[in-house]
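A single protein chain has been omitted from the complex, and every remaining protein chain is retained in its original position.
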Amino acid sequence: MKRREFLKSVATVGTFTAIGLGMENILPDVLADEMIANPTPYDHEAIPVEMKIDPKTGNLTLNPDIILKNSVCLGCWSNCGNRVKVNKKTGKILRVLGNPYHPSNAEPHLPYTTSLKESYLSLGQYQELGHTQRATVCQRGNAAYQMVYDPNRILTPLKRTGQRGEGKWKPITWEQAIQETVEGGELFKEIGENGIIEGFRQIHDQNTPLNPEQPGWGPKANQLVFIGGRDDGRTEFPKRFITQCFGTPNFFGHGGICGASRRIAFLAFLDTWDKKPHMKADYMSSEFVMFFGNAPGQAGIPFQPMARKSALAQSERGMRAVIVDPVLQNGMYTSPDAEESSWVPVRPGADGALAMAMIRWAFEKKKINEVYLSIPSKEAATKKKNPSWTNATYLVIQEPNHPDFGKFLRAEQIGLKMPENNQPAANTQPNINYVAIDKATGNPENYAESDEGVLLYSGKLTIGGQEVLVKSSLQLLLEEANRFTFEQYAEACGLSKERIFKLAKEFFSHGTKAATDHHGGVSMHTNGFYSSMAVIMLNALVGNINRKGGSTKSGGGYLAVDKGKRYDLLTVPGMVKAKGFKISREGANYEDTPEFKARKAKGENPYPATLPWTPLSDALEGHVIPSMMAGYPYSAKILMLWMTNPLYATPGLFRKEVEDYIKDPKNVPLIIGVDVMMGDSSQYSDYIIPDTTFYESWGVPPVWNLILTKVTGARRPVIDPLVPKTKSGQPYSLESYLIEVGKRLNLPGVGDKAIPNAQGEATPMNSAADFFLKAMANIAFDETPVPDIEVDELKLADLEEDLKPYQSSLTLEEWKKVYYLLARGGRFEDYDKNYDGEVLHNKFAKVVNIYNETLGTIRNSMTGELLPGTATWQAPAFADGRTINQVYPDTDWPFQVISYKPRYRTGGYLSNVPVLKDMQDTNFIELNLEDATKLGIQSGDKVKLVTPSGEAEGTVKVRRGVRQGSIAVEYGYGHWGAGAKSYTVDGKVISADPKGGKGVLLNLLALRDISMKTAHPLVDLIGGSTDRNTIKARIIKL
Amino acid sequence: MDNVTYIANVEHPVQLGVMIAIYFFYTGLSAGAFVLSSLGTVFGIKKYKSIAKAGVVMAVALLAIAPLHLIGDLEQPQRFYTLFYRLNPRSAISYGTFLLTLYPLNSVIYLWFMMRRDFAQGTQTLTGFRQKLYALLTFGKTDLSEQALAKDDKWIKRLGTLGVPLALLVHGYTGFILANIQARALWHTGLMPLIFLMSAMVSGTGLLILVLLITQRFYSPEKSLTPERKALIFDIAQLMKWFIVVDGTLMVIDFIVLYYANAAGHAAAQLFLYGSHKTMFLGVEIGLGLLVPFILTFLPKTKKSLGWISLGSLLTLIGVIAMRVNFVIGGQQLPLSADTLNPYTADPKHLLMIGLFALAEITILFLAFRFLPIYGLPKTSAPSTLEFNIGNKAVVK
Partner (left out) sequence: MAEKKKRYAMVIDLRKCVGCNACTVSCKIENQVPEGVFRTWVKEIEKGTYPEVTRYRLPRLCNHCDNAPCLAACPVQATYRAEDGTILIDYDHCIGCKYCMAACPYDARFINPVRKTAEKCTFCYHRVQEGLLPACVTTCVGGARVFGDLNNPKSLVAKLVANNPVQVLKPEMNTEPMVFYIGADQDIMGARYTNLEKGED
């Protein structure tokens, strides 16, 4: 080549041809080569290729030194699949690719029965399969593996040798860690902290009430509090251990600081409180999607499929995306010659106003889908070939101070004759006889008797001889919508009436192919629940539920940690039922608590509760520490942290007094952190237990909703864990730790008789592998079991080799199928199962709730008032009802700060990944251009951001795409642990990365609820979210 | 009004920095000096004869150091020699490599022929160190016969004639390197080589004047600035004036063209005329570097004052350094894909090298003027005749 190239170039310059040729000929070849030769292949540094794929024939020549393993990513909570490229010789991860079988990685994803070899073709040029079967991981999914090799990674158990948080540690043996944390004692005598600390054994007490005066709160065992991050496919293990084996209700996910209010709003909308369905839009077939505070490509769960599907839908399917967001995020494509932007810069916290205004408009302009909404029952829906139905026509008792106020009217209450066959199709609906006004007869009828109900009804009916006001669900929604004028709504959400009408008009002009999608932006406010309801309700009003291009509850997953075909992972033989109340004040009505009863008994007004209760919500990580500090409902004795960083991640929590509280062993006698790094929170632990990262651990992660087909991922150790192994050969990890603790206390559910198989015989659970492989067996055998694995695939994926140590976990019959599953990284329903014609294949099979009875009949624990049972607009407010703006008026606090997810981090995590730091190692205080100009501020200027709770200095980035009057601060920076602070182990300094702590963490400035007696973040009283986006602020140029 | 804000991009620092600028400065000086020296020997302008040697010595000495800057700027200096055989016929620099070798070679031989006679005579008339040195430098060619000397002169003529285009090329090509880089608006103009040449002449004369002043005063056999020497210096200063005029004119044209060229060109012009570079450009390069020297060489009073003239000459040097820096670095600061100037921070390592090379340069010049018969042999017997004779020889042809 070079020769020709040389001659060619030579030729171009006549005069030098001679010399050129001359040299070519005269000189010996070596020299001639040295003169113009260029080596091929030329690149030394690039990592070795995994294989060669013949572009003509598609023949594969594998690189024997490299192996690809399908597993599941946890670079963020999205749990996409991945295909990990491992160097066999070094056993190290070289790179991470996407898993083409997994719907989160590819659009479309490969048919499940595609052979592994064929799946490799998605890497190559052969027949363009590299494009048509492209399987990707995102920026974080590409990089996250580097955290495994963090030089500061914690690999041995640590015990503090200084005060909590002082950063002095010593390594201890695994056995010592177990011994001391289980048995307790004078654990810190040697550093002068006398006083006996209770370990698991002492706390594990199901009989002694933790509060003798009010035994109702529960036993001492409840004072073990476990905070564990995410639904990462591993969570089920500690959850089972903590709640069923140990028996404390206090196991927490991070929902409350994540997006809880949205989830809870969906539970109300779908009236399904046990499982946790929620809906997303089916972008790929939709014509118009409004993304409320959930920009695809910016963040979102699941991040990748959201980004990809919306991109494809917009570029290839003519879907139009509108981003309702104070910040102009990525995720929508606007053609350079489009005349208007699809960005709707809503005022933070006012999505409810926008959505309710659109609802009011739809009512006034008669744009709601009446055909759909007037269908009262499944049967009627089936007749009308509609994939869904609602309770819009059901009558609700609205007679003031009627004992049943807020309840649905029951047919029997007005003496309607019961239909004989009122056994509704397989428990799709509770056996209740709701009443609707039948369109045909105009009379109240048992909903099951009517094919079409009257949508808007308000009138009196006689119940037990008394005239009682009843209204239809939709009537209640209409009245909520009409509570405010368009002017008021416009004022509230900071958009012009015209813009709102325009949006409403477009939304209601695509039939059932328009939908809303939303997440943190809407839900992380005190009004998050009702705003979410409003945004969700728009879908019911266009009638897009279960429809192609509408709202989907998603495919869901296969039975895994469940009562499956092979193993029953729900029942723990001899399990203990946790008693009492959760420390987070969730999942129970205040009216049922000992406090309420006591105060009632004393005859005093039981309201407001000492601290608010959140009956409908769960996983309120953000409430836990405030409860502990208030000692209400009670305090904790052992706090366990795993995969979580509550002090960093909870808005409005961490301040000096919180740090002081955590630091003092008198408050929380024992803190155990299970962590891979010295996290911002885990650094306050007494003991740190090392853990396996997600490339080294097991899991059966579901995918967050969006995927139309069924998905259950299978995560396995793709490398030999860097952590040492216990005497029994298990890697140091959360699971190994809990199992050994359990055995020591001989708790049920661990050891040789732990997991019942299908025949009901108890089988062993001595390792994480035991547990998760059994879950995988359930997945493999669910519905029609997956095929057995072929020999060559076994080799290709190195499965036998990798899984030798775990052979005893399953039967041979099970292995064959579990191997098949592991080879593909999970179990995935085929892409062609997306739709049945114009409706979704996987449907939500129950009534859709315009009005939710449960919601409409519970009371606000602070005011004692009943809650609205349907969507409504409420301004962000404190628990005592004062709005944020009343307390912090714009005149003093002209700006409202919001935060959004970091592009190169995931929450607080991945801050120790070098390549991501290289992409961006700090965040900015992002200001609108006009606002900045008014203040005389330019990009790069240093400013002080002042909020009612604190202040921080940061660097300004001036943007056009930030709402006027708003400030945006990217989350994920401003660490004070997690590599930002050095500490010592045995006197040896583990030094911090100077860049580690750069940037501003908004959570330190987020609002607290000043109306509460004790330190407490501002929270949504219904959805339980901690508010992170209503932060009032002013800005000072430095 | 601008309606675009950048929110993400990657920074692209300036690559060719001060080392290259200074390298251009050296080659410029060298070329300038050589051309002046050739006025006597090649173009037969009698009065310039006496400075011919000085000019060539300078040209050689400067070009001995110049390439060090190039090599020093390489990321892989130890691979510089590959430039000689890994040729790329499409790369100006490839040619440069050879120009940079041929030109000083030619100049050295050229210089030798000019001095052979002195060496020869020196070997006889002188004693001690010089005698030995000169004996060595004759390389055995001690023939002082008429025809031998005539032969010398022929060679002097020949080599000089070859040397002039070489000198022009050596420096022209540096301008050409920049000119044919289309990517950089400031560089991409046909005028670039000319501009470089003219500023080369300006600085070349500037330095020559200074060198003559010092060396003739201290290292010439007479150790004094004889009236005719003074006169000559003033003449050269007048030459310099004209070079300045041409250089200035070229600049003006160049910037008019730039200003009305494409967006990039316009931006470049803006940057230099109003923007952050105006001080360095208008102030130092044009003001101090061209305007003031022009005035000094123009005003009747100053143009006949050694003091003012030497000040003017010094300023031209400063101005031309500024010019090299402005064009080389400024040219790359204009963004290709960004919305802000590409950052440039001089590498301390480079600054150090530049200092050391400068020292080396001065030492070489000192040694050369101290020990070589640049102004003829030290006074032993009838120096003036000697001088005179050379004069004669040259005229008689």
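The letters A and B name the chains in turn, as written, and every chain counts its residues from 1.
Quick note on the criterion: a residue touches a chain if its C-beta (ideal position, glycine included) is under 8 Å from a C-beta of that chain, and two chains touch if they have at least 3 such contacts.
Just so it is clear, the structure is predicted and the values come from calculations on it, not from any experiment.
Undergrad: Using the touch definition from the top, which of B:101, B:125, B:238 or B:270 touches the missing chain?
TA: In the complete complex, the chain left out is touched by residue B:270.
Undergrad: In the whole complex, not just what's shown, which of B:94, B:142 or B:305 touches the removed chain?
TA: Touches the omitted chain: B:94.
Undergrad: Name every residue on chain B in touch with the hidden partner chain.
TA: So the residues of chain B touching the missing chain come out as 2-10, 12, 15-16, 70, 73-77, 79-80, 82-83, 86-88, 90-91, 93-94, 96-97, 177, 181-184, 262-264, 266-267, 270-271, 275-276, 332-343.
Undergrad: Write the list of chain A residues that the hidden chain touches.
TA: 1-2, 5-6, 36, 38-47, 49-55, 95, 97-98, 107, 123-126, 128, 130-131, 134-139, 141-143, 296-297, 304, 307-308, 310-312, 314-315, 328-331, 333-336, 338, 340-343, 345, 903-904, 914-916, 918-919, 928-930, 938-939, 959-961, 963-964
Heads up, the rule we're going with is that only the chains that are shown with their structure count from here on.
Undergrad: Rounded to a whole Å, what is the gap between the Cα centroids of chain A and chain B?
TA: 70
Undergrad: Contact residues on chain A for chain B in the complex?
TA: 9-10, 12-13, 16, 19-20, 23, 31, 34-36, 929, 957-961
Undergrad: What residues of chain B sit close enough to touch chain A in their complex?
TA: 5, 7, 85-90
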